[in-house]
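What follows is a single structure, and I will ask about it in a moment.
Shown here: the complex without one of its protein chains, the others still in place.
The chains carry the letters A, B and C, assigned in the order they are written, with residues numbered from 1 in each.
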Amino acid sequence: METRRDFIKKSSILSLAGAVQPASAINLLQTKQQTKPKTHWADGFRLVVSVSMQFEAGGQPDNAESPFPQNMQKGFIDLPAATWFAYGYKEGIPRMLDNWDKLGIKVTSHMVGTAVLKNPQLAKEIVQRGHEAAAHGMNWATEYTMSYDEEKKFIKDGIDAIKKVTGFDAIGYNANWLRRGENTLKILQELGFIYHIDDLSRDEPFIIKVNDKDFAVVPYTLRCNDIMLIEGKNFSADQFVNQVKMEFDQLYAESEYKRRQMSISFHDRIGGSPQMVKAASEIIKYIQQQPGVAFKRKDEIARMALADKTTIRE
Amino acid sequence: METRRDFIKKSSILSLAGAVQPASAINLLQTKQQTKPKTHWADGFRLVVSVSMQFEAGGQPDNAESPFPQNMQKGFIDLPAATWFAYGYKEGIPRMLDNWDKLGIKVTSHMVGTAVLKNPQLAKEIVQRGHEAAAHGMNWATEYTMSYDEEKKFIKDGIDAIKKVTGFDAIGYNANWLRRGENTLKILQELGFIYHIDDLSRDEPFIIKVNDKDFAVVPYTLRCNDIMLIEGKNFSADQFVNQVKMEFDQLYAESEYKRRQMSISFHDRIGGSPQMVKAASEIIKYIQQQPGVAFKRKDEIARMALADKTTIRE
Amino acid sequence: METRRDFIKKSSILSLAGAVQPASAINLLQTKQQTKPKTHWADGFRLVVSVSMQFEAGGQPDNAESPFPQNMQKGFIDLPAATWFAYGYKEGIPRMLDNWDKLGIKVTSHMVGTAVLKNPQLAKEIVQRGHEAAAHGMNWATEYTMSYDEEKKFIKDGIDAIKKVTGFDAIGYNANWLRRGENTLKILQELGFIYHIDDLSRDEPFIIKVNDKDFAVVPYTLRCNDIMLIEGKNFSADQFVNQVKMEFDQLYAESEYKRRQMSISFHDRIGGSPQMVKAASEIIKYIQQQPGVAFKRKDEIARMALADKTTIRE
Partner (left out) sequence: METRRDFIKKSSILSLAGAVQPASAINLLQTKQQTKPKTHWADGFRLVVSVSMQFEAGGQPDNAESPFPQNMQKGFIDLPAATWFAYGYKEGIPRMLDNWDKLGIKVTSHMVGTAVLKNPQLAKEIVQRGHEAAAHGMNWATEYTMSYDEEKKFIKDGIDAIKKVTGFDAIGYNANWLRRGENTLKILQELGFIYHIDDLSRDEPFIIKVNDKDFAVVPYTLRCNDIMLIEGKNFSADQFVNQVKMEFDQLYAESEYKRRQMSISFHDRIGGSPQMVKAASEIIKYIQQQPGVAFKRKDEIARMALADKTTIRE
């Protein structure tokens, strides 16, 4: 049975032999589509949805970017902005945790080390309620500018904080604003991580070689991510709902023939607001109506991808 | 009866005793949820909604930020921008006052001293129609950069202006852009204030110690606030309606078991436009359909919170 | 019969006599509202809607602001941006003219002198199809920085261009970005203008004294204005429709007791796009369903306001 890639190879050869014949090539393609193979996930699902819950608030530096005007005079602290962040651990994460339980899903929580140390009980509760703790750096520093040694300590300190507080061994990584440096993946492989998410290039996981060993990439999203779309400015919560539903509709249709992964992301102080929890609830209930869809933590996805010989390799 | 906090403590101890057992922890939690206590407000309501009406226009400095391009050449005054502000007292506040009457609610009006002196009849009318006058500084100066003495005079002048014009003793405070300085709360306590709103960290009021005495925090909002969402740029009025309704839906659902406060804010020259008064009307009528919800002024909320032993203390 | 203003005066005196009594004051007010006078327009309409059609394109300087990135290197001309402006006279104005005819309304066209000279046939057609030609400066220069003499010539040149090309004597004025200078109104009065629109402070016209003579202000809008809301960036056309309908709903409700004016504005290269003409059509048809509403040119509104003794005077 031919896949689309086979078709491409074959028709390339044909085209070398003479003039391009678009019409017949398309007929050929359309015939193929009717018999194209169904390549679902190893466990039979056609679409896997992964929800991220960023646990960052409390660990931010003074005057970190917020919806407040970025015009603080030097030498002063933006006190109300700090309360905007505090909302993340006082209301946001607890509200989201209740919502995930109500919806019956498990998520991946990307935890900044300083945030974990600031609110250890909350970090522990996240894990105890069945969610994955993934590493997200020791603090909000700009990771890509660090030297190899500095970065290795930075990442190690973060997983140590998570381990000490929650008992969880983090095996997944997310750099600040996704911005890894040239050494990041090598360090992650050395420290025992099995996957990272700082890649937007596919709608399904894939495997790369790092230090000559397999390493999984579980792609992330800026499209279905509260930080890009909301920020108190760009999108209203109902637009977010409409847009993410459209994303799902298309991926679900595609998943009839090809395994697909959808990623949705929520940050403590943004996705944890009442309106965004309502939005998440509407989105997830909408998705749960379709057969063949599973919500999974990113560590589950990484393990499944690494064990599956049909996973894309780059 | 166990609260969620008790659960967290207990399960923390359990987890120290051995491996984390997410599944059983969650079962435990779910059992708890079925018997969790209903902690409503002292007067029996489950959700209190507080509407703010900023009275700032007329007191602004020349060339204050407006929807006009911020590119005035030096030495000139932005005359049409001044008329944009004037809309706030000529049309905006009067229109909102009629709307609050029609809807049968009382609001909190955060009054800038210079705005009160510029339009004393309007300030007086706000109070006479049953709304709260809260202080909002003597003018639009950057409060967080002031010395202790300078700031104390600044705040005192503002409440004196309100008292003289409206007869109302302001006991609540809102700093310009919420940006209080390190001394602000101490000064407020010294001047007889009982609460401030420059905090976004919770969806219910809480008590802090200032100068060793109780002081109430009645949280504010940037999410359900016309200044962040409209400004003639980001959101359309119908998006504002949709988003605030979603905020209410979630808070109302939560309020079955836990007292909740929702804050909505309108500025004279923005929230006072016809389209935003229409928006406010739609939102408030939507909220008023649900039982157990009360609209209250922030002074009422502060007094109720201070008198209630179950209010959160930080 | 008492008006709201009478009520305010009376209750002010009451409040001086003792403690403020909000509840009784409100009861008094509510009684008054039932008998409040209906102050409609002189010709019996309750709500007048004025549509503006800016005729500016073709007269813009090189590299005028457009939806293209504002990063042209020095010494080069932004050629595609010029075609974006050209759309205004090639497609935009003709399309809008057909739409106004189809809807049966007359509008006010604010004409820049250089745009009129660049496309004289189109300027003439606007007037011949029954619309008002109002002046909008000789070109896109920054009017508020000009000396008295310079500005007088600038305005005079603009009306001369309009007169010469269209035969119309402009009596209304709109400054570039509404930004008049300190001398503008005096100059307009000297040149025979009877009104200007560079004021956002009311939802009805009013009269001011300029050079000791009456001068009408016919307020403009940034809210229901394609230049603030669209620009290819902020709002979609359907949001514009929703928002302007909400503006109308509220103004129409108010107009039961008080004359009201609504302003809507379209620019040649923005409001003249197919999607915005569709939007304008939806909005205007929606408005035309209500009795007591008239669409009028701004010169008609100014004349009616100046002749009416009940018009607000400032």
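Here is the rule we go by: contacts are C-beta pairs under 8 Å (C-beta built on N, C-alpha and C of every residue); 3 or more make two chains touch, one makes a residue touch a chain.
What you are looking at is a predicted structure, and each value in this text was computed from that prediction instead of being measured.
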Touching partners, among the displayed chains, of the absent chain: A, C
Absent-chain contact - pick from A:Asp43, A:Asp62, A:Asp169 or A:Asp249: A:Asp249
Per the touch definition above, residue among A:Phe76, A:Tyr144 or A:Tyr286 touching the missing chain: A:Tyr144
Those residues of chain A which, in the complete complex, touch the missing chain: 4, 8, 11-12, 15, 19-20, 22-23, 25-26, 29-30, 33, 142, 144-145, 177-182, 198-203, 222-223, 228-229, 234-235, 239-240, 242-244, 246-251, 254, 262
For chain C, the residues touching the chain missing from this view: 67-69, 72-73, 76-80, 83-84, 86-87, 90-91, 94-95, 101, 121, 124-125, 127-131, 166-168, 232-234, 236-239, 273-275, 277-279, 281
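We adopt the following convention: only the chains that are shown with their structure count from here on.
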Intersection of contact partners for chain A and chain B: none
Centre-of-Cα separation between chain C and chain B, whole angstrom: 34
Cα-centroid distance, chain A relative to chain C, in whole angstrom: 48
Multi-chain contact residues (two or more partners), chain B: 234, 239
